[in-house]
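Left out: one protein chain. Kept in place: all the others.
The first chain written gets the first letter, and so on, giving A, B and C; residue counts start at 1 in each chain.
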Amino acid sequence: MADQQHQGPAGSPTSEKEKLGFDPHDPHGFHEGEEHGHHILSMRMLVVILALLLALTGLTVGSAQAEIIIAEELGISIPQWVNVTIAMTIATVKAILVVAFFMQLYYDTKLNTMILLFCLLTFGLFIGFTSIDMGNRDRIYSWKDGQHTPGGTGGLGLERGAFDSDRNPRRTTVTGPDGEDTGRTRRASEEVAGAITDYSADPDVARTRIDADVLERLERYQERRRAQRPAASPNRVTDLSSPRLFAPPDDEDGDGNN
Amino acid sequence: MSTIDTHNAGQHAHHEGSYLTPHGGALATIWNWATTIDHKKIGVMYLFAIMFMFFLGGVAALGVRAELWEPTRVVTEVVEGETVTSYTGQVLVNLAPIVPGVESEGGISAGMNIYNRAFSLHGIIMTFMVIVPSVPASLGNFFLPLMLGAKDVAFPRLNLMSWYIYVFGSIFAVAAVVMGGVDTGWTFYTPYSTMTDADHLRVVFVILAAFILGFSSILTGLNFIVTVHKLRAPGMGWFDMPLFVWAMYATAIIQVLATPVIGITLLLLIFERVFHVGIFDPRMGGDPVLYQHFFWFYSHPVVYVMIIPAFGIINEIIPVHARKKLFGYRAMAFATLGIAAVSFLVWGHHMFTASGELAAMIFSALTFLVAIPTAIKVFNWVATLYKGSIAFNTPMLYALSFLFMFTIGGLTGLPLATLATDLHLHDSYFVVAHFHYVMMGGTIIAFVGGIHHWWPKMFGKLYNERWAIVGCVLVFIGFNLTFFTQFILGTRGMPRRYASYPDEFQFLHQLSTIGSWILGIGFLIHLGVFVHSLVAGRKAPENPWGGLSLEWETESPPIEHNFHHEPIVKHGPYDFDTVQPPHTDPAEFPMPEPLRPGERTH
Amino acid sequence: MNPFLGLFESARAATFLAQQGPVARFIFGRDPQEATYSAGVEGLFMFIFWISTFVFIGLMAISFYWAVKYRRRPGVAPQRSPSHNTALEITWTIIPSIIFISLFFVGFRVYAKQVIAPSDAVRLDLIGYRWGWNLYYPGGVTSTETLPAGTLSASSVPVFMFPEDTPILLEMSSQDVIHSFWVPDFRSKMDLFPNRSTSFWFRTSTLQPGDMDNPDLGYPNKEHILYCAEYCGDQHSQMLGLIRVVPRDVYENFLRNPWPEGISLVEKGKLLHSLRGCNACHSLDGSSGTGPTWLNWYGYEHSYTDGSTHLADADFTRESIYYPGRKIRSGYQNVMNSYLGQINEEEMRALIAFMRSISDQGGDPTAGFPDEEEEETGGN
Partner (left out) sequence: MTSIETGGNPPQHNQQPPALSTEPRWKRQPFANHWRSHAEDFDACKIGMWLFLTTEVLLFAGIFVAYAVFRMWYPEAFANGSHHLDVHWGALNTVILLISSFTVAASIRNAQLNQQGLLKINLSITLVCALLFMIIKFTFEYAPKWAEGKRPGVWFSYPFAADPNEHIWWSLYYTATGIHALHVLIGAGVLFVVLLKSFKGWYGPKHYTGIEVAGLYWHLVDVIWIFLFPLLYLIH
């Protein structure tokens, strides 16, 4: 009785199906013509897969070691992407072997494969878009940086048509020290900078003094920017000099070292 | 109606009572409910737990609105030669003596700190404990198997476990509230969330609560996916499913794929707070923007976990109460799946102001993709009304309010998806109003409408239609008064999460606060209607609205195993023009004239 | 230039028309700053607004009309009606898609203007902290003026002066948590991060003689309120600022002589107390906030979390401001940021003089800087 029930329907499924117009045990034809879930892997197959996996492990360790040896003994440095590609390719192959055979996905319903693929797709979206943002924050940096000067000097940067809001800058006539016409015009913002430069000569306001030599200042500023900018992400400023809020219990001075 | 009774009558000699029939005494009944694996009982327990949490979150919201009645004004006066500074207009500061962790002598900070705790509490409870589980865990649990013609969900014990996880997580959250609450906001943005309240476990408790609730969400989603795949009644193909089921299915996919990411995010956040691992801490080389990516990778898709079930409910309410085949069934189904798919591509629009121009551009473009299926849905709902037979009862009024408010919520999403305008509107009251129009005006309104729609089926009792309509109208007025003003506040420059504001905004804030009271009264009326119905409601017929999906075939309330016989599906869920609904009187629900030979309706 | 050029031009015309009118003024309140992008943002918003309003009213009118016309009548069967119409469905998919695509392009176009400053912009550094802003003018000058307590419902609002008709580029970073620089009149904002620098630019308007937002000033000026838009803790709503656009000569004069004429060291210290955000945590009336009050701080011995007591003299005050984590007052948390590099020697002197002036043990705050003498006083 129990067994009979476990084995599913009594009677002829075909006739039921014909009578009802669908298979009552598989109403939407989901499993039609599919025999799955009960595949029994042969022992030989299992051993072969294990052997492959162990061999691949050896290969990936070996290739990583070989690279170090090549780099140290022969002095040839192999680009990083080679290392990454080899290691990740081998890892992927290993994972596919485990998933397809040990986990029997190869013999399983298509739905489970779909589930795994959707999972990987989501993973891909997550890592892809996050990397796009985190790795490309400097992409428009060349437009945003490099030409501005502290205090504003104007005109020294490259003229950029497309994104320059100041297509028709308001220009004013530059007058000399005694109010005479010098025949030059300058941009609005230059005037402020010029005004500041003038003060630098005034000993009373030494605090507000900025270097008269704008070119030199521009160079120094850009140098500082370059120094601040790690190779991979130029606009990150990591200030490690500031004391840490949370020091370990035995870290008296809060600088992270005991 | 369509059930083919192939049974031998003798087989069902035993009588099956309603699932609400008590088993023995009070203790036995409580034990029976606490250990039940019946999806209906779990759904009902979820419903009441969610209503309770909604009440808690609502009280916090009223507190927030009360604080904003007046800005905090700094008054300095000279008393006996000394300058004394005092503050007026603070409301919540009166709670300082009973809120642990707040210095009642803290000057201007104390009241603002309590305000911050209030809005954080409101956000955390409403997001993680109300809206995310609201429709799937309560109505979904109850009606998904019924609509599929199944006896239960695929994994009933897992379902019970998910309920207990929900309770466990909520207890953590409530414990944190009792300990004084947190002021992180529901987004837990680092580095603020790793620095605030540094010597207290409150924040960790709340994060842990959200983490635990994630598992509840995952288990519900997993259960639903397998249920939809494996337990559809014979004859029910994919496109014979009610759209509520489609919505649950799409929701479940998002829950399964997105929730684990919030799991790891919150885990790392706990590590950050407890062990200071530095992954999100800028002082140690970590990155707050990375946290935002992690957080929104979950929390944007979860916005669709919140709203897609509401679409599902509206998809049921409108055709049934308009007695009209839903317009564009397949478009609806594909739009649901489309929204679910696109939901994973747009999280970056929460970070337009966090620099990253390339990503901003990509995410802005992708965000507009969401608008297309959403627009299709709205058009389809409106088109469904055409030549229907529209009953102005509570569920339908709620569905129409949903149409009104969700359309506003959706349209105001456009300037937020547009890069340039978002830079102005981001983190302003415009955003607050926008997501309340979607989450509250969309999800909660649909949820309440859905509860009214299915209440007779769930509890076998009718409710007082007149008072329910009064409640609905009050909710509609109160909601729009509360939140429409906030759109204008936002465009005029009111930033969100402000405990105080310049005087120019006061009038609109006061309107908004008055709206919140009306809204509160509306919900209290609904509560009264529900309690009255449970205590003294009239017995509900099997099919009070003339619905066609399978849940209307069984009794009200359903029997313990849902159906006396496994139903066999022979018609679509919305074929109102060709099928007389089960258990209905043709005089009350007359059919359109039969087709003339050669005539096609679609 | 590209196939969308025509689209841009027509959209630009549409946004220009859309931004005019009382509805835009009702929605946005003040006029947009006459910078390059502010009007564009507002126009784009109004463009979306009018499309949305049209769609919304249309949809609601149809719904309402049908809902009433086809309301249920007892015993009356509904009419037959189609349940789908491919042509209609495709139409209402395509048309919104086209609108959305164009919105994206126009939005991106304006966004590019918002994030990319002109090459001749005046570059200034802005630092956000809880709960205030420090703007560094050339030569290290910072703001020296706050609005009276209570203005804009905030305890202190620093005033930042900018010269008229000048593009300004702010290089921004944060000291502690994330903040966001939002000037609603400019219709744009940008976040400040503790570990990366972001930028925000705007063009100040050309002042007309009638621009007198603050009539007490003797010169034309325009004022814009600056808000912190990213939640940053207790006094997030107090983190305001006032951007004051002034004539160039006023600005130049400010850079030359930032402090008001004849200001005493103590008054300067008192100004710095609110300008540098000390007031967010340290009260002057004896009430305890996030940090200890300054009233009767100087010259007294206080106990610290490590069990020690220490006299608050000038040196200790200096150490507490520059290295706040070294000694934590009992009953308080280690939350203060170091002001090393932000408060220069003169400002430090002013702050100490101010603390002395509000302490019973402070002695004569105007009497120079005699540390030895102070220690004697404290020892008594």
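The criterion applied here is as follows: a contact is a pair of C-beta atoms (placed from the backbone, for glycine too) under 8 Å apart; a residue touches a chain by one contact, two chains touch by 3 or more.
Predicted, not measured: the structure shown is a model, and the values here were computed from it.
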{"item": "Among shown chains, those touching the left-out chain", "value": "A, B"}
{"item": "Residue in contact with the excluded chain [from B:Val256, B:Val346, B:Val448 or B:Ala540]", "value": "B:Val256"}
{"item": "Among B:Leu68, B:Leu231 or B:Leu548, the residue in touch with the chain that has been omitted", "value": "B:Leu231"}
{"item": "Residue ranges of chain A at the interface with the undisplayed chain", "value": "1-3, 5-11, 13, 16, 20, 24-25, 31, 36-38, 40-41, 43, 46-47, 49-50, 53-54, 57, 60-61, 64-65, 67-68, 80, 83-84, 87-88, 90-91, 94-95, 98-99, 101-103, 108-109, 111-112, 115-116, 118-120, 122-123, 126-127, 130-131, 134-135, 230, 232-233, 236, 238, 240, 244, 246-248, 251, 256-258"}
{"item": "Absent chain, residues of chain B that touch it", "value": "4, 6-8, 11, 145, 150-152, 154-156, 158, 218, 221-223, 225-226, 229-231, 234, 256-261, 263-265, 267-268, 271-272, 275-279, 281, 284-287, 290, 293-294, 561, 565-566, 568"}
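The definition used in the following text is that only the chains that are shown with their structure count from here on.
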{"item": "Most central chain, judged by mean C-alpha position against the global CA mean", "value": "B"}
{"item": "Of all residues in chain A, the ones touching two or more other chains", "value": "137, 140, 235, 238, 242, 245"}
{"item": "For chain C, residues contacting two or more additional chains", "value": "37, 113, 115, 195-196, 198, 335"}
{"item": "Contact footprint of chain B on chain C as seen in their complex", "value": "26-30, 37, 40-41, 44-45, 48-49, 52, 55-56, 59-60, 62-63, 66-67, 70-84, 88-89, 92-93, 96-97, 100-101, 103-104, 106-111, 113-115, 149-150, 152-155, 176-178, 180, 182, 184-185, 187-191, 193-196, 198, 225, 227-238, 240, 280, 283-285, 287-290, 333, 335"}
{"item": "Complex interface listing, chain B residues touching chain C", "value": "71-76, 82-85, 89, 103, 105-109, 112-113, 116, 183, 185, 189, 191-192, 195-196, 198-199, 282-283, 285-289, 322-331, 353-355, 357, 360-361, 364-365, 368, 371-372, 375-376, 378-380, 382-383, 385-392, 400, 403-404, 407-408, 411-412, 414-415, 417-428, 488, 491-493, 495-504, 574, 576-577, 587-588, 590-593, 595, 601-602"}
{"item": "For the chain A and chain B complex, residues of the former touching the latter", "value": "20-22, 24, 27-28, 30, 111, 118-119, 122, 125-126, 129-130, 132-134, 136-137, 139-140, 235, 238, 240, 242, 244-246"}
